[in-house]
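Removed from the display is one protein chain of the complex; every other protein chain stays in position.
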């Protein structure tokens, strides 16, 4: 697969590395609105720089990875689909439901392989968790708890443009919840506070949140977010069922244990997503290539992006109005 | 302290053992509506049997431990107070707020040392957690998660008379939440399902619940209850703050680890409250004696019982009405 | 059982507490060469003080617990046997084989219930380990590793009179090894160094040691001793076999885990034997009473003391001569 990358920033670089390591994928071009950024990355991997617009027409491009800024995602996604290119789009497609729905319509009209960048589905640990549940190891799943905390809060200016904690951060947890609960979610209740950085509150956002989801059969799910965990990236999931419990624990760089002055000490969790999800980004590329070759659905699709966004909308509505929201009311 | 015990059932026996082991307390009498039960326990510890009514007038009784059935608690508590006896009352005082408030009024009029049986406050592990938070080990407390799962559901007939999951089971977690959050709770939201035993649902109750509490300053608390954890009594607390996280993990009988066929295996958690909270029951007696001797408040008081019940009422109201409840509206 | 205690020092106090807590045992007298020490302990438990010599003739004494200084053990043991009293003797019977053998001869001539204070056999964790091995959980036992480290070295004057690390400290591990290996030991090799405190070396002893034992069938056992582990009492055993491995891990006061500045931190192990083996001392009394009532062998007998001492002698000889010792050569 000849894969072109639009967006050579932090997440673009992560993808470039994963593409480079994949035996079946060639990084066929890099594009970025900021030309020097594109040039630096292209030169590192020995590939071409193209203007973003040229990517869609390029004959040597089979597929496009959209890692540019959020407001450009939906347009690029539609252009890729219309050009018949496979597309792996970073989440979110857009920050609002209407724009997201429009993009999905274009995909219906121009069906191409389209994967959405919910990287956590590709994490080996969460994948093993999903599989163990599917194999019945915990019997009937009854409750799910998802803890997701970033090591440090983003700058307030980022927060303002991010769409807010539910759309920007918890969106990953909503997707995990949907994927693991594996049945329709009917109710959403959210509570949130600004406890870490007052400037986040001034920007109209929260930095700490708890959300409860209820499924059609009565399964309950708790999501716990914080914008700052001083000890690193806290990424845990606990699935509880009739025959037991499965916990995906935090990963550490090594398994060294020190016993002495402060106690029995193991390392803090891996610092952030680059470290924690390095494998996931590699597997995401593999899944994308596999879906493209086999003409099958990728593990995370554009409609998964829409559904996660509906949950974020519901949570935001719940927080704003101080009441539980029926997901059916979110269109 | 000459301590008389009313109620010689399961929990009464636990208390009798703790009393017997305490160097400063004598079990001065045992009472139970079912005389043979009282006789068996009294004979085991070489003490007298008295009819329940006689306890309150007995000159050789300094204090009364009420471990009889729930509907008798409030009456006995009031009679003890009027008789000037110190009293340690099993939770709850009553299943409704009005009756509880009446009992508290009697205590105001007849001030005696009165402790409520929130045994978990006396658990060495949770006490250490509380102290670590107070010492600032995690900085400002921001979120709290309390997981509490019983090993097996009670019979449906018990459920019917229990007052429901929130009053009967989660009441302990509400008390833990109040104790650890250490500031007023303003909002309560509850979700609950009947996933384990349909007869519990038929009795009008739930067996699986998630509740969110919000404090005045915006701290968030999650409580997670299940009536059945096939692996034993799941009693964990996670406190998260600006400078770190503290987790009270489950305890096991030994620290043996087997590595072989199914993996690296440690024991399941201690099976139920008798095993898990044996130390807590002993320390509860110590605290009660200490409060009585020093004329100080015990660690858990009658008003703590009232406040925990208000949270249970709020949760039940939230579940019934499908909306978030302001605690101020619960009188 | 009316049990008299000779020796009211540190270990005597531990035993007095365990005796007091046992429902079937009465502390019928306390003796100590230092009368005020005996009086203090006797008064604490409301019992009599007797001169040591009077204990053996006392009609209200069924059994004697010898917790006096090591040089008195053998004499007291013999006098107890001759007086027909059951006896629980702190280890060692004596610091040399000849004196120990003499005492055993007296026990043959005057058979009484005689238990030796190898407290670790009564530790719930090591008992569970022993039972799991016996039940075949690890298949055929092949290798055993015993780690035993004290929190802090004793004063040099203690070391001089102690009989040396092998007789004073590793004696417990030799007993554990015999108990768990459960077949004749044929070879002993020892290495030792003085790395912690030069005054221990000046007193002719070592503070750090590694010993290898080989059994008749070729099982291998490693024992690892240090007189100082800055993090507390390090008491671990690893049993490895054809079907898996069992590890008895260190115990901690609570299961609290802190995650933050220095990492993921659990408590250091319990500080020393009083904390770590509190349960073991209680169970030791129970076993002693049970053996006396049922006229059976206690879990650790005088001949176990002899055999452990032979291993200590062999280790010392190995260290002195820089060669492997056949246990058959130790008489």
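All chains are identified by letter, namely A, B and C, in their written order; residue positions are counted from 1 within each chain.
Simple rule for what comes next: contacts are C-beta pairs under 8 Å (C-beta built on N, C-alpha and C of every residue); 3 or more make two chains touch, one makes a residue touch a chain.
Bear in mind that the values here come from a model prediction, so they are computed numbers and not experimental data.
From the options C:209, C:248 or C:265, the residue with contact to the chain not on display is C:209.
In the complete assembly, the contact with the undisplayed chain comes from C:191, out of C:191, C:253, C:275 or C:297. Checked against the hidden chain, the listed residues C:143, C:162 or C:286 yield one contact partner: C:143. Among B:230, B:243 or B:330, only B:230 touches the chain that is left out of the view. Although one chain is not displayed, its contacts with chain C can still be listed: residues 139-140, 142-143, 145, 149, 187, 189, 191-196, 208-210, 212, 214, 217-220, 222, 224, 226, 228-231, 234, 240, 242-245, 322-324. By the touch criterion stated above, the residues of chain B touching the omitted chain are 230-231, 252, 258-269.
The omitted chain makes contact with chain A at the following residues, 21, 124-125, 128-129, 132, 137-138, 243-251, 253-261.
In this section, only the chains that are shown with their structure count from here on.
Here the C-alpha atoms of chain A line up with those of chain C after a rotation of 180°, rounded in steps of 5. The two sequence copies chain A and chain B touch through a face in which the numbers common to both exceed half of the numbers used overall. Separating the CA-averaged centres of chain A and chain B is a span of 41 Å. Across the assembly, chain C contributes residues 258-261 that each touch 2 or more other chains.
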